[in-house]
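Please find one structure pasted underneath; my questions will follow.
On to chain A.
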Amino acid sequence: MTIEKLKDKIKEKFNLDCQVEVGLVKILVPKESWGTLAEFLRFEAEFNYFSFITAVDRKEKFEMVARVENLEEKTACEFTTEILPNETLSTLSELWEGAVWQEREVFDLFGIKFENHPDLKRILLPEDYTGYPLKKEFPLDKHYEPYR
Partner candidate 1 sequence: MNTLFYSLVLLAGILLVVAYLTWLERKFAGRMQSRIGPQRVGKPWGLLQPIADGAKLLVKEDIIPQATDKTAYNLAPIVVILATTLVFVTIPLGKSVVLVDLNVGVLFILAISSLALIGIFMAGWGSANKYAILSAMRGVNQLISYEIPLVLACLVPVILAGSMKLSSIVLAQSKVWFIFYPFLGQIAFLIFLVSALAEANRIPFDITEAESELIAGYTVEYSGMKFAFLWLAEYIHLLAVSLVGSILFLGGWNGPWLPSGLWLALKTLLLFLLILWIRWSLVRIRLDQILALSWKVLFPLSLATLILAGGWSFIF
Partner candidate 2 sequence: MNLIAEQIETYKSIIETEGDTLLVNMGPQHPSTHGVLRLVLKLKGEEVVKIEPVIGYLHRGFEKLSENLTYIQIVPLTDRMDYLASITNELAYVLTIEKALKIEVPKKAIYLRVLTAELQRIVSHLVWLGTFGLDLGGALGGGSTLFLYCFREREIILDLFEEFSGARMMYNFNQIGGLRYQPPLDFFSKLKATLPKLKQAFAEYEEMLQENYVFKVRTKNIGVLEVSLAQRMGASGPVLRGSGLAYDIRKAYPYSGYENFEFEIPIGENGDCFDRAKVRILEMKQSLRIIQQALKGMPEGEVAIRPPVRVPTAVKVPAGETYMHIEAPRGDLGVFLVSDGTEKPYRLKWRAPSFSNLAVLPFISNGHKVADVMAILGSLDPVFGEVDR
């Protein structure tokens, strides 16, 4: 599916405008249609390759960014959503297995929970660590418990 066709299809199906660059579509989706859009991207647009998912702490909200690619056609899609700090997001790990660890990393460093995730626990930090270091509110000038 070419980029232009994809843009039209997304407009038609989800009523969303996307930003188009060379070989890349950027979509800002509302939180509710995150899962359905992902499903569309995975099965209909055939973005099989899962690049990454991450979060950006915008202080009053989190911006979630995921990037998937279609390696045969050399097209990519970055889809973004915004969630409030205590909200959860539906997981992508049922569509792309690679999201299992990536979402664990996001949970570990930002504290964002994913619904239906098979194994949501800390991955990089110790299991008994408290706090989420990539949040902007994380204090830099004191030892964080448990300090080792």
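Inclusion criterion for the candidates: all candidates are chains of the complex that A comes from, given by their letters.
We adopt the following convention: a residue touches a chain if its C-beta (ideal position, glycine included) is under 8 Å from a C-beta of that chain, and two chains touch if they have at least 3 such contacts; residues count from 1.
On a predicted model such as this, the values are computed, not experimentally measured, just so you know.
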Touching candidate - 1 or 2 - for chain A as found in this complex: 2
Footprint of candidate 2 on chain A - complex, ascending: 23, 48-52, 54, 56-57, 65, 67, 71, 74, 78, 95-98, 100-102, 105, 109, 122-126, 133-134, 138, 140
